[in-house]
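Apart from one protein chain that is not included, each protein chain of the complex appears where it belongs.
Chains here go by letter, A and B, matching the order in which they are written, and residues are numbered from 1 within each.
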Amino acid sequence: MDAFGGLLTGFGVILTPENLYLCFLGSLIGTLVGVLPGVGPLAALALLLPITFTLTPVGGMVMLASIFYGAMYGGSTTSILLNIPGEAASVVTCLDGHQMAKQGRAGAALGIAAIGSFVAGTLGVIVMTFFAPAIAAVAIRFGPPENFAVMVLGVICTLYMIAGSLVKGVLMVALGFLTAAIGIDVVNGRERFTFGSIDLSAGIELLAVVIGLFGVTEVLNNVERVVKSTVVTDRIRGLWPTLADWRASWRPMLRGSGLGFFLGLVPGGGPVTASFMSYALEKRISAHPERFGNGAIEGVAGPESANNAAVAGSIIPVLSLGIPGNPVTALLLGALVIHGVQPGPLFITQRPDLFWGIVASMYVGNVFLLLLNLPLVGLWAQLLRIPYRVLFPVVLLLSVVGTYSANKNVFDLWVMLGFGLLGYVLHKLAYDLAPFVIALVLAPLLEQSLRQSLAMSPDGAMIFLQRPGTALMLTACAVLVALMFRRTKKS
Amino acid sequence: MFERALNIFWILLGGAAAAYAWTLGLVGSSGPDSGLFPFISALIVMGAGVVLLLRSPGEAVAPDFPRGAALGRVLGVAAGLAFMAVSIPYLGFAVAGFITMIILLRAVEKSGWVFSIALAFISVVVVVWLFGRVLGMTLPRGPWGW
Partner (left out) sequence: MKSVIAVALLSALLATPAVAQGADAKAELGKVKPKDFPTGPIEYTVVYPAGGGMDVTARLLAKHVEKWSGDKIVVNNRTGGAGMVGHAYLATQAKPDGYTVGVIANLMWGDAMLRAQGRWAYTDLEPIGYLNSDPLIWVGPTDGPYKGMSVKQIVQIAKDKPNTVRAATVPGSMWDYILDQVEANSGAKFLRVPFQGGGAGINALAGGNVDIAQGFFSEFRGLADAGKVAPLGVAAPERLSFLKDTPTMNEALGGNEYQWIIIRFAVVPKGTPADRKAYLGAAVQAAMKDPELVAEYLKAGVYFDPKLTDPARMEANLKAYADAEREFYQKTGRLK
């Protein structure tokens, strides 16, 4: 069945009142889940999975999928307004998005985030429609060496992102790597840096670190000063992006979409990696990189598009091959199995109604989400008018619940508090906190893929040169590093 | 002075971590062992700490740590969160959250009693409803069953 025929089938399946309603409901829940700090799509899908038992497979999958990409729309909201990431893929949006909010431009930031998400989501589904099988055939060949190359690229992007002192930034990256080592070494099952503690053997929960380092730190910074009564000191200037904003944003949106889609295909890549790589890219090619970190709208447009495109990218291996690239898509697979559907390469031919129904639902879902999120922009921007003394306890309460929701472990709350205090101190001493978080995300994947690659290679490190894709990417990395040195030498 | 203390802390932390990582083994039969990555990372932390320590003091930013009332507010927030973490297993989320919010509202920003109690109550009820009912999460319950 060709793509157009498939789409027709898909739309025929999805355009029923029941399925449309489920798509809308999923979008709504996804947005809500994205907005709430801590609770991410994985938690929401796991919690709502039983509800889908009473639905048809199409209905259930449509709802679950829309929660997944819906969360990427909502995630930017608290990042922009309160500097609390809705989930890990929205951390980068805090950097410039919140600065924009402080300058009274929350509306523009939220609007661009929503539209960027829509553009990326829709483009992603279009590519998925026509090229899914071909892309899947390539994606399946991605092995540990390719993953390693992508992760190295990620680390280099992190270095590009460092604002301020390079030495301090490198220290933060190394500290992130060190923190990521706490727990169980996945490659051989040994405990590292756990000192006998069961809590530490699970590793340091990323969500707790993110909410602590960004959300709690921000609250601590704010309560210091009693003069400020609301988050925004400037007058709220207009609720919509200006023409200048559009002109600045449309190219980052496209670049973010492309980059995000590609990264969604890589196992372990996904929305988080996509978001900050897009940020690094935008900063690198910008004519005025010093604007980043101070309210550059490209720093919102790119990452927010990237994380939505990554969702579409990561769904392709699931639907076309039955191969999950990250925990959320693994859950979608499990849901298929529970509904009695066998995922795998034959899925598209055995259940074209289900395959194309899900694809078609993604078009519809993105439209729903745009219609849901744009009107809310005004509402959210007004939220910043609430006096801070009322806002911050509620924000902290939400942070606590959100962090707790990750593992239902009180230990994570201590992690959150600890990193909040650490972030507060480090911020005062001019340390850039984002590289730490990114290193924390990348380190396990980097280490695992390196050791897997070496394990599977009879010739040791030569494997990185023997595989064309890897060799290409690593050469690109070397070039980027060289360019970076040239730049610092010049300045 | 604080900056210097922090740099020394990095050096010590890096050194200790590197030593521990060494005991995990750096190279195994099939390539890097458990200790290699942490070892290299720890060395970088240590090295960066040394570089920062050696840099001229003029480069360092004088940190503006809060004093007096401002410090009190910052510590108040930290104390509130710590109280929450300590008490949730015993009091349950609802009660711990309620008390914590009152602490934060009263101690940190000096809101009125009526206002604090009202806001704390409403917030906790809404959050418990949202996460507990709508999203179906099981939040820890206190000895009273909720």
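By our rule, a contact is a pair of C-beta atoms (placed from the backbone, for glycine too) under 8 Å apart; a residue touches a chain by one contact, two chains touch by 3 or more.
Fair warning: this is a prediction, and the values are worked out from it, not measured in the lab.
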Option touching the unshown chain, where A:Leu8, A:Ala134 or A:Met456 are the choices: A:Met456
Omitted-chain contact residue, chosen from A:Leu333, A:Ala360, A:Leu397 or A:Leu413: A:Leu333
Contact with the hidden chain (one of A:Tyr21, A:Phe53, A:Phe131 or A:Phe485): A:Phe53
Among A:Phe347, A:Tyr363, A:Trp414 or A:Phe464, the residue in touch with the chain that has been omitted: A:Phe347
Residues belonging to chain B that touch the chain removed from view: 30, 136, 138
Sites on chain A contacted by the missing partner chain, in the whole complex: 42, 45-46, 49-50, 53, 140-144, 183-184, 186-189, 191, 196, 198, 201-203, 321-324, 327, 330-335, 337-338, 340, 342-347, 407-408, 448, 451-452, 455-456, 458
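Here is the rule we use: only the chains that are shown with their structure count from here on.
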Chain A partner contacts - residues on chain B that touch it in the complex: 2-3, 6, 10, 17, 20-21, 24, 28, 30-35, 37-38, 41-42, 44-45, 48-49, 51-52, 61, 63-66, 69-70, 73-74, 76-78, 80-82, 84-85, 88-89, 93, 97, 100-101, 104-105, 108-109, 111, 119-120, 123-124, 127, 130-131, 135-139
Residues of chain A that touch chain B when the two form their complex: 33, 36, 39, 43-44, 47-48, 167-168, 170-171, 173-175, 177-178, 181, 185, 187-188, 190, 192-193, 216, 219-220, 223-226, 388-390, 392-394, 396-398, 400-401, 404-405, 408, 410, 413-414, 416-417, 420-421, 424-425, 428-430, 443, 447, 450-451, 454-455, 460
